[in-house]
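A single protein chain has been omitted from the complex, and every remaining protein chain is retained in its original position.
Presenting chain A:
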Amino acid sequence: MASVLILAAAGAAVAALLALRLWVVLHSRVLVPRQSLSLLVVAGSGGHTTEILRLLENLSNAYSPRHYIIADTDEMSAHKINSFELNRADRDPSTMLPEYYIHRIPRSREVQQSWLSTVLTTLYSMWLSFPLTHRVKPDLVLCNGPGTCVPICISALLLGILGIKKVIIVYVESICRVEHLSLSGKILFHLSDYFIVQWPALKEKYPKSVYLGRIV
């Protein structure tokens, strides 16, 4: 009986420590002045990719290297990213070869997949996401809602909790979301450093979000 109690107490202590550490990581907004920073973009699939590339179009070359993560079955996104990077390099001849990488992970949720299998595949993609995020160690993670972004953001958060690196997580909710957050949005609202919405109705519902008008 006593050992069970001790175990429970130890478990509770670890959980409390982790929660505290999570709180600290989420609330530490120490501004590190920098000349450049590495960027991890979760492109996911379809419309999400188009939208996030439009956000990237205006970012300066200081955001380099750029790492893209796409779903492994998504040739369309790979194609869009390659042509986006080529265009960018063409427009600005002063830059050397654009420094970008495309990484692939399994989709964490196919459309209309059941909830239980969603949980299982999410755990599986977590297992794959962490080593990838750990290897890249980005300064900034940018995502806009494909299922793939949840395990990636949790991995980025883990880097902070473990004291490896504080990664800034910026989530931009898709322009499609006028009144309701996406499932990824609902989860990452609590886990991102900056959560950007594009419609006033969402800003009203989620006052802690950032509203800059329509940015795509």
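Going forward, a contact is a pair of C-beta atoms (placed from the backbone, for glycine too) under 8 Å apart; a residue touches a chain by one contact, two chains touch by 3 or more; residues count from 1.
The rule we apply is simple: contacts and distances are computed from a predicted model.
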* Structure fact -> Per UniProt record, missing subunit out of "Putative acyl-CoA dehydrogenase 6", "Methyltransferase HEMK2", "UDP-N-acetylglucosamine transferase subunit ALG13" or "Actin-related protein 2/3 complex subunit" is "UDP-N-acetylglucosamine transferase subunit ALG13"
* Structure fact -> Among listed residues A:L22, A:M126 or A:I175, the absent chain is touched only by A:I175
* To do: Would you indicate which residue among A:E57, A:E99 or A:E204 is in contact with the undisplayed chain?
  => A:E57
* Quick one: which of A:H27, A:R91, A:R135 or A:R214 touches the chain that's been left out? -> A:R214
* Absent chain, residues of chain A that touch it -> 29, 31-37, 46-47, 50, 54-55, 57-60, 62, 139-140, 168, 170, 172, 174-180, 182, 193-194, 196, 199, 210, 212-216
